[in-house]
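Here the complex is missing a single protein chain, while all its other protein chains stay put.
Chain IDs A, B, C, D and E follow the sequence of writing; residue 1 opens each chain.
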Amino acid sequence: MKKEGEIEFIKDGKRVDGRRFDELRNIKIEVGVLKRADGSCYFELGDNKVLAAVYGPREMHPRHAQDAKMAVVKFRYNMAPFSVDDRKRPGPDRRSVEISKVSREALDPVILREYYPKAAIEVYVEILQSDAGTRTAGINAASVALADAGVPMRDLVSSVAVGKVGGEIVLDLNAVEDNYGEADMPIAMIARRNTITALQMDGNLTKDEFEKGLKLAMKACQQIYELQRAALIGRYNKDESAKSKDRGT
Amino acid sequence: MKKEGEIEFIKDGKRVDGRRFDELRNIKIEVGVLKRADGSCYFELGDNKVLAAVYGPREMHPRHAQDAKMAVVKFRYNMAPFSVDDRKRPGPDRRSVEISKVSREALDPVILREYYPKAAIEVYVEILQSDAGTRTAGINAASVALADAGVPMRDLVSSVAVGKVGGEIVLDLNAVEDNYGEADMPIAMIARRNTITALQMDGNLTKDEFEKGLKLAMKACQQIYELQRAALIGRYNKDESAKSKDRGT
Amino acid sequence: MKKEGEIEFIKDGKRVDGRRFDELRNIKIEVGVLKRADGSCYFELGDNKVLAAVYGPREMHPRHAQDAKMAVVKFRYNMAPFSVDDRKRPGPDRRSVEISKVSREALDPVILREYYPKAAIEVYVEILQSDAGTRTAGINAASVALADAGVPMRDLVSSVAVGKVGGEIVLDLNAVEDNYGEADMPIAMIARRNTITALQMDGNLTKDEFEKGLKLAMKACQQIYELQRAALIGRYNKDESAKSKDRGT
Amino acid sequence: MGLEIMDDVRKDFVRNMLSEGDREDGRGFREYREISLKRDIINKAEGSACVKLGDTEVLVGAKLEVGSPFPDSPTEGVLITNAELVPLASPEFESGPPNEKSIQLARVVDRGIRGAGVIDLEKLCIEEGEKVWILFLDIHVLDNNGNLIDAAALGAIAALQNIRVPNERYGLTGDETLQVHDTPVDVTMVEIDGTIVVDPTCNEENAATNRLTVISNADGSLSGLQKTGSNGMKEETIVEMVELGIEKAGEIREKFLKVPS
Amino acid sequence: MGLEIMDDVRKDFVRNMLSEGDREDGRGFREYREISLKRDIINKAEGSACVKLGDTEVLVGAKLEVGSPFPDSPTEGVLITNAELVPLASPEFESGPPNEKSIQLARVVDRGIRGAGVIDLEKLCIEEGEKVWILFLDIHVLDNNGNLIDAAALGAIAALQNIRVPNERYGLTGDETLQVHDTPVDVTMVEIDGTIVVDPTCNEENAATNRLTVISNADGSLSGLQKTGSNGMKEETIVEMVELGIEKAGEIREKFLKVPS
Partner (left out) sequence: MGLEIMDDVRKDFVRNMLSEGDREDGRGFREYREISLKRDIINKAEGSACVKLGDTEVLVGAKLEVGSPFPDSPTEGVLITNAELVPLASPEFESGPPNEKSIQLARVVDRGIRGAGVIDLEKLCIEEGEKVWILFLDIHVLDNNGNLIDAAALGAIAALQNIRVPNERYGLTGDETLQVHDTPVDVTMVEIDGTIVVDPTCNEENAATNRLTVISNADGSLSGLQKTGSNGMKEETIVEMVELGIEKAGEIREKFLKVPS
């Protein structure tokens, strides 16, 4: 996007961190990590550390914002002040407001909102450590947390970014690639339906590069979906004594 | 008000822009210029470009601010960031809050508020380009927009400023006269009833100068009233196909 | 707390302002000094000048903050911009939010809140001049103002700070002692019941110093209680023609 | 609802009394309540004054700080007038940021001071384009029983009159008195059913059809006007109020503000 | 409740028309409303443009101020794009700080400008690390009848194209034109029951299952994409929209934005 210039993004067919063009960073998923939340998920994507919590369905406040036909999904993407190089002032900024909107719209299509008219389903994503790709990590975490909370869903949503660095279309940009690369395109999709629920792009891409990137991202979402699913299965096969289900306490 | 000093305000009986002491700047009025608003008016006063829109009567929010006896008039005077020499930060400042209050009180006396208990009548004035006199231009525009919206009114309100520059009482100050002159006195009145609905003054005037200025302003309001009336008549004589009246769309 | 260093806090067994270790500053109490408030008190503690007003019990807004079982006490501690050396920006800061909470909790135990379910009892404290100890002066003033307002109370609350300067435990720190001393410990108590309703400490104290200071403060609260009581008695013995009781006006 | 009815009852009460030539507190129509003015009462402020207008009480404090001038007036100090309608002072005031009432109060007082040239802002310049005095004039309302503007404006001038510029605190030489060049006085009148009364109480303000503040100077000239309220006024009424305002201002100035020589 | 029913009625109306091959204003599915573009209409702004897209009207003004660069880009000026959805423009807009709609509008427009390298921010540096131009691009919506993004983006480029850098006002030498290096055009399409239509009206936006904005440049490359709305899209639909967006952008560019030589 910005000044490419000196950085040698590609060397011997590998990227700055040694990955192949179509290789994801390491992913770690933990389900049900929080006690107070109705559902939760800790998600690592490379050096990104993200926590998602879900509350609800519960009563929607303020009342005039209720929807008589279906639940309203609230989504709040928030960066911890220490999650970035220069301390982030607490509170929403323009970037986080936009990401919250895009993330909410990425998840809306799978949530059976019509089951809970007038209710609120609240999704909170905290970025504890940031290294490019936090919005996709947040959507992945939130999707798992929604399932963990037992919110009725059509399916999971999976998310990843593709981009262009050193003239190549590559998967899942890290911070250097994101800051100095030529384009960044995060997408979210319902992997099992090949349905895209979020799409943004900034930087510069030809139409062909765009199409190539889109296919690359869609394929990677399938991989992420399998990891999300495995984490959820692992969670429910394990002895649940560690997390009492009586949320009233 | 501020440093008069070097500026030669009056030369050969004329003002810096060639006007006579009792001469208004050029005025241009267009009615019904916006599609979404229930009523609207574009008003030019010299280099001032002002747009007014009216919505309502409609439900008043928040409810606890409703008046059981009559409609509440909301008035918001707002400057576009690019309307002034140094960019204005968006959002209300102390000046615009005071002007909004004075403008609302200037219009209140002619609106038949008792016809719509509990309702809100909302008046929005946007200053697109500013050159001294924006509050008077805004009141003039708002008055016409209220009529265009079909809000029941006793009469129109007309507004103009007088001031003192180079020792003379003059009508309708331009920016140079306002910034470096000795006094500025905006008034609003119901021209056909000789009833004054707004009066402010800042700077310095003797009592005689004040009385002279008041008469000058009142006379000019009659002129402005005729222009407002003509614009409204022009509007309703013209084929209205350009503006469908079904506001529901 | 901060750099002690050069200041000679104790000389010939006396403090910088000539007081003994266990000596309060001058206290002046005036009751019922405001007309609009339901109860009020002006309190001077040395160079601190503090005004408290009480409104209510009256309807609690917003409604969702009502307590169905008892009145909610609101407490707002506010410093006038000119009350301190460097002008204080208007509006609550973090310090005043915390002091408001501590002060409210200091008074809660004596107010018969259960008499007024759903109501609000509002206490406003304005610091007009500050010289260390404003929170204790505010609690003392508020307690008297509550009584003046006729709010049903179990008893009065009295408040004072102790601290450590020059290695000694002393009563009621003044500004120099507070700024450069070693510890500050404000307390509030129901003097006649020996019940402590507020306790904070910052700086550094040994356990023994803490216990010594606590006893010193508790004893001084008894003194203050007598002054508060005397002021209230004085108030009700005096001809009340100066303050009409019909609050409706 | 009950409250609204009481509101009407009080308005009618005020009107009925006036129609019989009387005011709720027995004053003449053109008579101020008792005024008390105390100066220099806040030692943390560089200047201060407390004004009582009957049961209305307003405290004004002036603080001076060293700061930067505005880019378009590098040789001038800065005057910032601010008003806080703290909830202590009235059951109708609420906590929160300035609203249109407190903003108008501050701006009308400010306008009178500027219009009359009370302060020579150039005198508040320390170093051109770099350092100037910022003069904060804070109006702190303590008890609102009507006519806050006149009380606040009187307190503001009195506070300005006793300012000592704290040069030494900022490493400059020698504290000095701030020169005050004029003594504008705000006089507020209301019209109730055609009758003009000065220095209105809260009840009179609520019953009024109109309110006008007339700010005038030692030489009898005007340095500000502000009409408030949602009714129209006749030219004659305004002219009469302006004359009356100038007259009452003279009386107050004579009694409370030593005219600068 | 009545309002919600009207909402459904209007959505059904749009859908029924589309299913019969028609739009509410009679346009073809891939046809823009009439576009009018006026430049240089606000003389207080360094650059400005007013765009009408049928009954949608957006005014964009550019202001330049001297300020400090960001610490991490000491040799670059700063571009700040801001959008105000003032309540004058729609019964649904409310006064208040920017909300997610106005923020998204500003950020999408901003992204297209940056992605296309429209402005060379290094050219806006006056003195490295010290002084740079801050370029404020303010989107002021006057009448919202749908598709604000396309109108705002067109206005933004047009406003940038007529900027004169006011060097002399800041004591620098010689005003000069700002160089504009590309002409990204935003094209917004919605999908309604499988049908793609460009330049949606408010009713079409409300009836849409999906919306996609495609930003493309003079060379046919993309400088931004933004999907909005709470439904999923198929890959084929997106690819089709991207192609269509590039095509329509070319038509608009040809007609309204002289390609920089």
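Of note:
Everything that follows uses one rule, which is that contacts are C-beta pairs under 8 Å (C-beta built on N, C-alpha and C of every residue); 3 or more make two chains touch, one makes a residue touch a chain.
Here the structure is a predicted model, which means the values were calculated and not measured.
Shown chains touched by the hidden one, complex as a whole: A, C.
Listed residues A:Phe9, A:Phe43, A:Tyr124 or A:Tyr225: the one in touch with the omitted chain is A:Tyr124. Of the candidate positions C:Glu23, C:Asp47 or C:Glu105, contact with the unshown chain belongs to C:Glu105. Residues of chain A in contact with the chain left out of this view: 34-37, 47, 49, 51-53, 55, 58, 76, 78, 80-87, 90-92, 122, 124-126, 128-130, 248-249.
Touch with the hidden chain on the side of chain C covers residues 1, 68, 94-95, 97-98, 100-102, 104-105, 108-109, 183, 185, 189-190, 193-207, 210-211, 214-215, 218.
Going forward, only the chains that are shown with their structure count from here on.
Considering every other chain in turn, none proves to be in contact with both chain C and chain D.
Separation of chain C from chain E in touch steps, taking the shortest path, is 3. Each step here moves to a touching chain, and the least such steps from chain B to chain C number 2.
Look at where the CA atoms of chain B average out and do the same for chain E: the two points lie 31 Å apart. The mean-CA centres of chain B and chain D are about 27 angstrom from one another, to the nearest whole unit.
Chain A and chain B have centres, each the mean of its CA atoms, that are 51 Å apart. Among the residues of chain E, those in touch with two or more other chains are 98.
If you draw each protein chain as a dot and join the dots that touch, you get a simple line with two loose ends.
Every pair of chains meeting the touch criterion is listed here: A-E, B-D, B-E, C-D.
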